[in-house]
Each structure stands twice: as C-alpha cells, then as structure tokens.
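Shown here: the complex without one of its protein chains, the others still in place.
What follows is subunit A.
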Amino acid sequence: MSGFLQNTFNGLVSGAFYALLALGLAVIFGMLRVVNFAHGAFYMLGAFGAYVLLAEAGVPFWAALVIMPLALGLLGMVLERAVIHRLTRLDPLYNFLLTFGLTLILQDLVKSRYGTQSSPYHTPDELSGSVDFGLFDFPTYRVFILAFTVLLCVAVWWVLGRTRVGMVVRAATERPELTRAFGIDVGKWVTPVFGFGIALAGLAGVLAAPMRAVNPLMGADLIIVVFAVVVIGGLGSIFGSVAAGFGIGLIQAWGEAYLSDFPIVSQTVVFVVMAVVLLWRPAGLFGREEAPA
C-alpha cells in the first residue's frame, strides 16, 4: 500500500512538470496557433539560469524562482515580436523550422559555455529533509513542488475563467476574427500571452533544478513526453493540458513501478495512450474541432 502511494506521489510530481509545460504550450497555441517546439529549451534555460545565478552570483533558489520566469518571459516577448509573429501567415512547416531551430541555437549556446556535463543544484535548506505522512514520508522538496504547481494551475484557471482578461483570451483563442469584430484588439494580447507561456516553462525549469540533472539537453528529453501530453489533452485546451499532464505523470510512474519487467512497455506506455486517444478522439480528450472564423 505504501509502495503504491509512493509511486502515485512520484507520478503526480512528474505530472506537475508536464502540467506546467503543457499549460504554457496550450495558451501559446490557443492564442497564436503556433506549436512552440522551443518550449523545452526555455525549461532548460530556467534550470540553467538558476544554476548560474547560484554558482556565479550566489543568488538563492527563491530569488531565482522569481527572476528566471520574469527574464525568460521578457525574452519570449522579444522573440515573439522579432520572429514568432511572422509565423501566423506562413505554412505550418515554418513554425516547425523556426521553433526547432531556436531550440538548437539555445541548447548549443549553453553547451558551448558549460559543456554537456550535468551540474548539481542543491535543494534549498528550508525544503531539505522529508515530511512524515504517517504511513510513509516524502521528500519535502517534492511536496513543495506538488503544492506549488497545483496552486499555480488553480490561479491560472481562476484568471482565465473568472476575470475579464481571461474572458478576452478565451474568446480570442476560440474565434480570433469574430472577436476583432466585437471591438477587441486581439493582437495586443498575443505578445503577453506568449511571454506568459514561456515564463511558465522557465518556472518549471527552476523548480526542476534541485531534483533533475541540470544540463543543456534536459529540455529535449522532457519535451517529447510533453507533446504527447498536449496531444492527449487536446491542443489548445487549458484544462485538458493540465489534466493530461498529471494523468500521464501517474501512468508513467505506475508503468515504471509495476511493468519494470517489461521495459519496452513501461517506456512506451505514454505513446500507446496517445495513439489510443487519437483513434478514439482525434481532437484530444478535451479538444474541440476547429471552429470557423
């Protein structure tokens, strides 16, 4: 029993990372119709930035948790203005080429200075140790990640669902042209929304630094699963991306624990789930068919 709870908890923690990354991808796709293949690189930059800030300037984890999302969100907004916004009028192939190219550039920039060795990042003292839940105990840091991510997702959910800004973003995501005809300058919201999505990726990166190996390829490894998550949840669906993020984290953790004798199955279970979902619901679990403009 406690083994099962342990696995479930670990699954939710990996799911938290998937949810944060998928949520960013979902708002970006919803608003810009751009699939951001560079999302994993921004996650890596978040983790690397936290590492560099601590190692070279002594900036602690808590400050990095604020600084890196803001800095990367700003970088994202600059990139959106400079290049990303040109994609909306082009064939989707350019979307892939540009954002994948950005990934390679960002990865190699980091690699050329810091190499491919993983760098250690110590868990902040306040979050070291473990929390005793009676039947079992969990590392404090992981409990923190889970609580923090759930709160963040609820906050984003509230902003999107209950505020005027959220209403405008939902309307613009669903039917951009119609929304313009109702007096709303949809273009004005595109850059901040892109920056927000990138900031979430950066935040996930900072959170990952103390528990994952910080290296230039950490984003590339993760993003493949995140894309499976986004497709399962329904591209552009906010709720779907978060739900599928946690769901896939759980399935993966259970798969690794109980199917460890069949490594082929435990490593591919995510993609099997994706294939089954797509056969059953081509727009994803919570996705809708594209509405006309």
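In this section, a contact is a pair of C-beta atoms (placed from the backbone, for glycine too) under 8 Å apart; a residue touches a chain by one contact, two chains touch by 3 or more; residues count from 1.
Please note the rule applied: contacts and distances are computed from a predicted model.
Q: Considering the UniProt annotation of the chain absent from this complex, which name among "Repeat protein (TIGR03806 family)", "ABC transporter ATP-binding protein", "NAD-reducing hydrogenase subunit HoxF" or "Thiolase family protein" applies?
A: Per the UniProt record, the undisplayed chain of the complex is "ABC transporter ATP-binding protein".
Q: Which of these, A:107, A:179 or A:215, touches the one chain of the complex that we don't see?
A: Only one of A:107, A:179 or A:215 touches the chain omitted from view, namely A:179.
Q: Take the complete complex as the reference. Which residues in subunit A touch the chain that isn't displayed?
A: 167-168, 170-171, 173-175, 177-186, 288, 291-292
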